[in-house]
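Written out below as structure tokens is the structure these notes cover.
For this depiction, one protein chain was excluded, whereas all remaining protein chains were kept in their positions.
Chain IDs A and B follow the sequence of writing; residue 1 opens each chain.
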Amino acid sequence: MIRQPVHQGRLKTPFHSRLEKLDFVNEWHEWKGYSTPDSLYCSELEYFAIRNATAVFDLSPMTKYRISGADSLEYLNRLVTRDMGKIKPGRVAYAVWCDDQGQVIDDGTIFHLREGEYRICSQERHLEWLQASAIGFDVTIKHETDDIAGLAVQGPTSFSVLSNMGLDGLGDLKPFGLTHFDFQGSELMISRTGFTGDLGYELWIEPDKAEALWDALFEAGKLHGIRAIGVHALELARVEAGYLAPYEEFLPVDETVRTGHSRSPLELGLEWLVDFKKPNFNGRRALAEEKRKGSNWRLVKLDIEGNKVAVSSFIFENKKASKAAIGFVTSAVWSPVCKQNIALGSVRAPHGKPGDNVWVEIYYQREMHWSRYMAKATVVDKPFWFPPRRSATPPGPY
Amino acid sequence: MKSYDAIVVGAGHNGLTNAAYLAKAGLDVVCVEKNDYIGGAAVSRNLYEDWWYSNCSYVCSLLRPEIYRSLELHKHGLQVTPYGGSVQFMENGDYYGSYHDHEVAYREMARFSRKDADAYKRYSADTMRQCRFIRDFLLSTAPDPTSFKPKDLMELARIGGKFMDMGEDRMYETIRFWTMSVAEYLDEYFETDVIKAAMSGSGIIGTALGIHSPGTAYVLLHHYMGDVDGNVGSWGFARGGMGAVSNAIAGALQAAGGEIRTEAGVDKFIVKNGKVSGVALDNGDEIHADIVVSAMDVKRTFLTCMDKSDLPKEFHNRVDNFKIRGSSGKVNIALDGLPDFPALPEGSSLMYSDMHFIDSMERMELAYDDWKDGRWSEDPYIDMVIPTLNDPTMAPPGKHFMSCFVQYCPHKIEGRDWSSEERDAFGQTVINQISNYSPNFKDLILHAEIRTPQDIEAEIGITEGNIFHGELTMDQLLFNRPIPGYAQYRTPIGGLYMCGSSTHPGGGVMAAPGANAAREILSDLKRPNTVPESFGDD
Partner (left out) sequence: MTDKYDAIVVGAGHNGLVCSALLAKAGKRVLVLEANEQVGGAAITREFADGYSVSACAHLLYQLQPEVRKDLKLSTRLASEDMTTIALHVDGKHLRLKGHEVEGVSDEDREQYRQFRKRMTRFSDLLRKYLNKPPPRLGTKNFKDLATLGQLGLDMRLLGKNEMREFLRLIGMNIHDEVNERFDSPLLKGAISLDSVLGTHLGPRSPNTIMTYLYRQAGDHGRSGVPAGGMGSVSNELAHAARAAGVTIRTAMPVKRVIVENGRATGVETESGERFDCLTVISNADPKRTMMELVGAKHFETGFARRIHHLRAKGNAAKLHLALDGLPAIAGLSKKDYAERIVIAPDEDYVERAFNPAKYGASSPAPVIEISFPSFRDETLAPTGKHVMSAVVQYAPYALKGGWTDAAKAEFEAAVIRTIERYAPDISERITASELLTPADIEREFHITGGHWHHAELTLDQFLFVRPVASAAQYSMPLEGLYLCGAGAHPGGGVSGAAGRNAARTILNREKAA
């Protein structure tokens, strides 16, 4: 028996042919086995598509699981920290899930597709954990990453683009809502979700219809500045919106070798996602204990003086850095829309309360020469970019 | 008759390493070797035409990078090249491959079970955590838990501290890891038989234990804790064969002014009044030194090369009961060309990998049952590599050298010596198993060297030909290795030290025992230490 070997190189997403056509710079990297563009023509311009028009990002490699069965709600409620009972059909929830020690395994979005039927969408793969969690529940867990192609359609004109595609009634869709349309005989799911902190949608469709969807979308977006974008542009927008990314702001605990290098939801500023009123969920006991005793870490959003980006910086209590560092920067960018030098970081509690001043040690290079300086930074509690259009329902015709 | 500051007995990699560090500290050192070649079990032998066989140890990963660096082995000709992956041929014609590339490895696992593929990252992290815990102690002397000496107490406190740093839950996991069987450990992650079979091999290689024997999860670690350029757990070939390792260390020894004398087998250690004063060679010569270091295994050192009357009774008993068990053999083959493995797609990278021909946990364990009854496994676990796919120096162009490590293979057949027919039959068992997956293999064989534990013992001197100089069970690890109370390289005989794989941290071509012993000797001599410290966290 000679068997086809498993594919040895990178896989192509259902939208690959379209991305390839729009690609001018040939900068790709691997994302869960798939080729994904870092950039297609110019990251900076791609970024402004997000903030100024409509940006399209291929998120097909995101991991997806379908949860169904009589106990699916009860199952999810034990799995994640927030109360899923409040998420009605047609709604989407951002959620985190923890191990027994209350350390974050991953975050993701959970789509309540229909009564009792859910989809978990996350960066990492979790079938083993989801199945272990299913012991004692009447649920079915189906891996469906490759069965659903996904596109993020983000930016102020995204509503106009989609309306132009003939998707009527989208205007009533509130943030974190989802709705279904027919697209050429297939079900097209649209959720008002995204990773940019702007007005935007995510489109989900079976892979066979992916290219047709792309074509229809770009046809409809022609007059609204539609552009395909790569990861770099998205990353900029993500930090402006203050969203967390695995491997940046936290490390999935099941991959953490060193104790203390994982984070709890409380340490990531996600206490609002932890519902202690639920009698049992993974991590509840440990998190209750942490809440009582205090956390070790705190995730901070930093507004840093000057314009030198604080990549990989240590954070100190004072300018002289005379004491040991109190933390480090996890993501840092220059925000083009805010004209702010911004960063996310992890600092040891009790440092890093909103309004606190800390000092960031920045190394930067100018024409080969390296310099170092200490920049003052202020801990802020709101996302750096939070435009009203993000939640306006119906969205305006931008 | 010349006197030296120190004599090291046995020019295996540990003996040479030990001698090199002593020489670097300015000692006048000679390393004596019974064979006419150096290297012990880390050798490249020219046994057939232009073929060079790594005829004992065959792959290299555990060699401590600290030692590699401090002895500047690259200057003495050593080059270690990593190789990737492994393959498990299955009876149903399929195979399970493990690939260097994470995503390809994932896809291959998912072909059998997506759950297993997802579980792998937890498995890696959990196993790596144990690796990190132990690796730091490889280049240090195991503390004596019964001692009140500050040095022991401090080292115990350091280990205790590292243990505590893991946090409560992971401390329990560590206790479990150290006491579990590899089969049960794997059961907690994986459901696919062939995947578990593939991973369990590392839990039993070189031991007289089965995959279900408690304690074998640790052995897994013993094979994982090596690295090639920081790629923990990956294995490499020494260019030119394993002899390149020994030759490079020998080069470092000679560069530091040390001497090597081959065909100088030691008959006896010369002991007077509880102190060693030198060695008497097989040829009747004597060499004198106040420091004598044995790189031989502990049984050969004390039972063969020393009079019983020179040793405390209890110590002699302990040595007598130290477990060194012949459990594996080797079949080394010169090939006229590259064998086909029709199950593999053309051009598959798995051709370059470690090959195995057992596909289930049951077959793994059954192989062990044969050994317990004093027979070689009818259906053995073979770890097969073709180093010449990576290394052009070991065979003529287009020709190949194949190394088969075979388990299980007893030191004696049902209690008696091997006959040559039995040796041939053992070799045939191995060749047949491979032929099941490679129809043209038999026709390509130009020469085969079949080595039972008895042959290895006869040639190299390791008791029962055990690759680790002693079982890696809890009662023979750390402060118990080799003998409780004598786990710090010293012996009951003044001036006599041990530096072979019978001592902490054990076998595998690590060179750590040799280095650790040198550090203890130099400390006793109040000489500056030349042995590097562990790189620490990575």
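One rule holds for everything that comes next: a contact is a pair of C-beta atoms (placed from the backbone, for glycine too) under 8 Å apart; a residue touches a chain by one contact, two chains touch by 3 or more.
As the structure is a computational prediction, the values presented were derived from the model and not from experiment.
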- Residue of A:G9, A:P89 or A:G136 touching the missing chain in the full complex: A:G136
- Using the touch definition up top, pick the residue from B:M154, B:I175, B:A425 or B:A458 that touches the left-out chain. B:I175
- Note on the structure: Out of B:G93, B:G167, B:P342 or B:P528, only one touches the absent chain, namely B:G167
- Message: Out of B:H102, B:K308 or B:K372, which residue would touch the omitted chain in the full complex?
- Response: B:K372
- Spell out the interface residues on chain B facing the chain that's missing from view. 145-146, 164, 166-169, 171-173, 175-177, 179-180, 184, 187-188, 209, 212-215, 321, 323, 362, 365-366, 369, 372-373, 473-475, 479-480, 484-485
- Sites on chain A contacted by the missing partner chain, in the whole complex: 71, 74-75, 78-79, 99-101, 129, 132-133, 135-137, 279-285
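Here is the rule we use: only the chains that are shown with their structure count from here on.
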- Chain centres from averaged Cα atoms put chain A and chain B apart, in whole Å, by 47
- Touching residues on chain A, where the partner in the complex is chain B: 1-8, 10, 30, 32-33, 100-101, 125-129, 131, 143, 254-260
- Query: Can you list the residues on chain B that touch chain A in the complex?
  - Reply: 92-95, 97, 99, 101, 103-104, 106-108, 111, 114-119, 121-122, 124-125, 128-129, 132, 165-167, 169-170, 189, 342-345, 348-349
